[in-house]
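The structure that follows is given in the form of structure tokens.
Every protein chain except one is present and positioned as in the full complex.
Presenting chain A:
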């Protein structure tokens, strides 16, 4: 069974298919694995993708960009108003909702953002189906964490209008985790992951906890003021000043020239992620004058240094908000196209010196791949479970600890059942004791966060045969949904066992 995962971003959309147990991004008809989320309206047709983006230079008033910003929002929403001032395509109000005013030839038509999104979804569907060679409609769509219900509904409607069967909508950070297969191999264990997503127009940092295979968002931060376009804009400023310096022409008053320069700066930025320097060349930029300029990576990093700082800053504040330190983070996932910038990766690595930075996947495809993996899990299921995007789950409130001695003989705590484990849970530990002893005492403690542990109970195991090697004791810790704890332990040598039940405080 094949299924599709779609990441629908502000600037770009990406589709991955899940087939034969693996998920892969498919290239569109232009050969690109990522399709710009731009829709251009012409007299007789609508074009989506790179062609529309390039046609924006000539057809700016009829080209819709960043439709995701207004999707599902009301007209009087401040975000809509901001979008209205930024975009070149006129937006009008109709029954409280924003509509794009598209002038096709003679007549003017009003296009809802949902219709624009539908066009993009259609394009993604075509891409996926041409790669698969068959009709596939089951899909998982990613949404940003901060999307409100109405926005999710609008996105779902747009996808369904394009003929998709939306299996589920998942959050972008979780999809990124799935793509790296974090926490999927085994259900036990607890770890913290930081997902750093720097997309075209927004920055999102999320700290997630994975416990018992379930992913839980601890805290998240979104900034719509910074993204790949900010870097491009900085570069455009630089290029414009270069042009002015060498040709004494000011291009800032020429919107078409600015768009050309913007497209060129975009290319330069992309090249600089892999090369030391890049060449910018624009034919007939302004008043017939050609423009050529070389930008080095160092120059670019200098230009954007303040922006880099701004995009790194949220990580620290977020960690303190979640009550975690940099060392608590086990993994850092980078995603979003701008996470390719080498300088940025360095800066993040500096923040987490001991942590593995996961950037082996192309960061802009990562989320789509995660969505496709989730789609692969869901496809063919009868009961898709909850319609809600988030599910409430009972988890243990405190760490369950066992008091032991470490090698030096000092008292130490071992975690039997970490806090936040989904319930009911059952953990099996093999404890070892010194062979010369004939009786053991298992002291069970619980600990909330950073507080001092408090003792819950004590289990005494007696009459063991002293022997040369260590005693191995099987301990099974089971916690029910209400939080009551059952601990049983048995010595492997003679099968002597002991069990207790600790009821949950009501």
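In this text, contacts are C-beta pairs under 8 Å (C-beta built on N, C-alpha and C of every residue); 3 or more make two chains touch, one makes a residue touch a chain; residues count from 1.
Criterion: contacts and distances are computed from a predicted model.
Visitor: Could you tell me which of "Replication factor C subunit 3", "DnaJ homolog subfamily C member 2", "Glutathione S-transferase kappa" or "Protein ABIL3" is the UniProt name of the chain missing from the displayed complex?
Guide: Protein name of the absent chain (UniProt record): "DnaJ homolog subfamily C member 2".
Visitor: Among A:128, A:178, A:329 or A:366, which one is in touch with the chain left out?
Guide: A:178
Visitor: Among A:30, A:92, A:148 or A:405, which one is in touch with the chain left out?
Guide: A:405
Visitor: Please output the residues of chain A touching the missing chain, sorted low to high.
Guide: Listed in rising order, the touching residues are 168, 170-171, 174-175, 177-178, 183-184, 187, 208, 212-217, 370, 374, 377-378, 381, 383, 385-386, 388-398, 400, 403-407, 420, 422-423, 431-434, 437, 439-443, 446, 448, 454-462, 471, 473, 479, 481-485, 498, 500-506.
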